[in-house]
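This part shows subunit A:
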Amino acid sequence: MDLGAFAQCVSSTLCVVSQLTSALITGLILFLVASGLSLVFGVMGILNFAHGSLYMLGAYLSFSLLRLNFGVATVAAALGVAVIGLLLERVFIRHVYRAPLLYQLLLTYAFILVLDDVAKLIWGYDFVSMGVPDAFRRPPIFIGRAPVPAYYMFIIVVGVVVAVGLWLLLTRTRFGRIIRAAADNPTMVAALGVNVAAVSAGVFVLGSFLAGLGGVLAAPVRSIFPGMGFSILVESFIVVVIGGLGSVAGAFVGALLIGFVRAFGSVAFPALEEGLVFMLMAAVLLTRPRGVLGVGKEL
Partner candidate 1 sequence: MALLDVRGLSKAFGAFQAVHHVSFAVEAGEFSALIGPNGAGKTTLFNLLTGHVPKTAGRVIFDGADITHRSPHDVVHLGIGRAFQRANVFPAMTVLDNVHAAVVAHERAHRDPLRAARRDAAGRARALEVLEWVHLEGAAELPAGSLSHGDQKLLDIALALALRPKLLLLDEPTAGMHPEERRATMALVKRLWRDLGMTVVFVEHDMDIVFTVADTIRVLHHGELVAEGPPAAISTNQLVIEAYLGEGVL
Partner candidate 2 sequence: MTHSTALRSIVRRTEVTWGLVAAAVAAVLPLIYPSTFLLNVGPQILVMGVFAMSLNLMLGYTGMVSFGHAAYFGMGAYTLGILMQKTAVGLAASLVLAVAGAALLALVIGFFCVRLGTIYFSMLTLAFAQIVYTVVIRATPLTGGDQGLIGGIPVPPVRLGPWTVALRSPLAFYELTLSLTVAAFLLAKVLVDSRWGLLLRAVRDNGDRVEFLGASARGLRLSAFVAAGGFAGLAGALMALYVGGAYPDFVYWTKSAEPIFMVLIGGMHTLLGPLVGAAVLVGLTAVITQYTSLWGLVLGAILVAFTLFLKVGLLDFGAERWRSRAAAAPGNPPVGGVARAREAK
């Protein structure tokens, strides 16, 4: 434990702003990925191991499309991942909705193996680095005397806008109401005459789009490599558990919590960096097994 370093950081605007920005971008990117995972789990009961691979594909696609134009790359890559998600759902995953949970895990784990190798085939075995897009090569924005890179601000703004948009989608639209009803009681929705196949596909597309968008946003600030989906997958699971299974609001709280724990925890407890989020998850599970908001599903 290094409380001295922590105290020193908290007393300096520079350090606080930099850790705060880092917490927000980590948390918001994680939220994008984890909310998709949580939606897919909540509505369809599928724990999609390949969700992290969709994030990876988002990053790679954005890397390849960047030569066209940043805006085009961002939108096209996220939509491309949504289409890949749709294909996975329609061709494979819909056949295992009734299978035991573990067989669903095995299938989606197989996707990880395949997609990682596809990435190796197309983009090579090594790390690729994309760098900040030209549009954001400009002076940082100053908060007090602390500089925040323009691209970081962009991630934060997009993350918040998508979170609000998702919230509006789920609460204010018919599609959203159906999704929430399906998460509460899937058989009921079928009985109401809703086209369940269309809802499943729609949720999968939405979840994949969110994962892809997470990858797109992360691409310029993270190294891109086959297997990069693994660690964000585990963190997304943690977010879903902390936030409550199937709860998007919980995912938002959980993801930001993890962002803050990582950013400030690594200053205070450098020796425990890798274990901190897992300690957080263990603490939540042992005290509030339904998630911090207490709205998670019973399994």
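The rule is short, and it goes like this: a contact is a pair of C-beta atoms (placed from the backbone, for glycine too) under 8 Å apart; a residue touches a chain by one contact, two chains touch by 3 or more; residues count from 1.
Behind the choice of candidates: all candidates are chains of the complex that A comes from, given by their letters.
Because the structure is a prediction, the values reported are computed rather than measured.
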Touching partner of subunit A in this complex, from 1 or 2: number 2
For the complex, which residues does subunit A have touching candidate 2? 47, 92, 95-96, 99, 101-103, 105-107, 109-114, 116-118, 120-121, 230, 234, 237-238, 241, 245, 271-272, 274-275, 278-279, 281-282, 285-286, 289, 299
